[in-house]
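Removed from the display is one protein chain of the complex; every other protein chain stays in position.
On to chain A.
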Amino acid sequence: MTTAPGTLDVVPFPDGPTPDDQPAPAARVRGLRKTFGRVVAVDGVDLDLPSGAIVGMLGPNGSGKTTLIRMLLGLTRPTAGHVELLGRTGDDLPAALPDVGALVEGPGFHPFLSGRDNLRRAAATEPRLAGDLGAPVDAALERVGLTEAARRRYRGYSLGMKQRLGLAAALLVPRRLVVLDEPTNGLDPAGTRDVRRVIAELHDAGTTVLLSSHLLAEVEAVCTHVAVLQRGSLLVSGELSGLLDAGAGELVVTTDDPDAALDALRAAGAGPYLRDGGVVVPSGPLEPPDVVSALVHWGVGVWEVHRRRAHLEELFARLTEEDA
């Protein structure tokens, strides 16, 4: 990103341009802050959405997720800081929006129109669509499983159907970035599966996805990256696998004689303990082969030994408790 001398429309980021060997992030924010009166909703957030990633944004209610998204999309002006969306900044930000699909703060549609007519109205405003609008509208309805209900009035839609229609509007055009704010609100298990499928399809097509959610399992299941917000501040962000491995290391032994296993491991110098019927060996002096041989020599029947990956839930609990 270079700026011709004398032009002011591109605001350079404090940390300079992206190195050439990495694709530019789909979006990034620096020092982003938003206050409503005396309430600080978002405070000094620096975040990159790597191109092609599925970024899960986590945080308790009121942690600033939606405000951050609204600033990212130009719906709200930041009190301070920079937003770059698909390479566009400042007053030029809306030029990136045709390539951005968004479902923010729940679906918004007109109750007196059918689902299909609501989408047609949305399609009429999409800069990227030309010619017949019927085909992309029908394709989007098909993709979210609303074809059957397309001609019914939005007024009569269930919460899940409304959510699906909102998703369809975000998918009217092939996008480079799709922002989904709590997309599985009100969805049944089949609907949740559909949303996951759609996110996977977007990912395969190279689209960057920003998924905000308070459902940790959902984020853990679909995301490549996570960002955790609390009280407007970013606690941590990065690749999901890296963050989870950092909190891992325990071995879990399944055996039909836990007491003997505890004795064997204590004798071998580990500090084992029981949890949920399994014997947990914290990371320490014993490598996994040492653990297994100690148990076998003691005559303990070993059914299974596995290294436990930390779950996002624990990571999240640890992060948010440390801060509290």
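Observations
Methods note: a contact is a pair of C-beta atoms (placed from the backbone, for glycine too) under 8 Å apart; a residue touches a chain by one contact, two chains touch by 3 or more; residues count from 1.
One rule holds in what follows: contacts and distances are computed from a predicted model.
A chain of this complex does not appear here, and its UniProt-recorded name among "ABC transporter permease subunit", "Multicopper oxidase domain-containing protein", "NADH-quinone oxidoreductase subunit H" or "YbdD/YjiX family protein" is "ABC transporter permease subunit". Between the chain not shown and the residues A:G134, A:G206 or A:G301, the one that touches is A:G206.
From the options A:P174, A:G242 or A:P288, the residue with contact to the unseen chain in the full assembly is A:P174.
Considering the whole complex, the residue from A:G87, A:G238 or A:P258 that touches the absent chain is A:G87.
Listed residues A:P107, A:G145, A:G160 or A:P183: the one in touch with the omitted chain is A:P107.
Where chain A meets the chain that is not shown, the touching residues are 70, 73-77, 86-87, 94-95, 97-100, 102, 104-113, 117, 120-122, 124-131, 169, 173-174, 176, 205-207.
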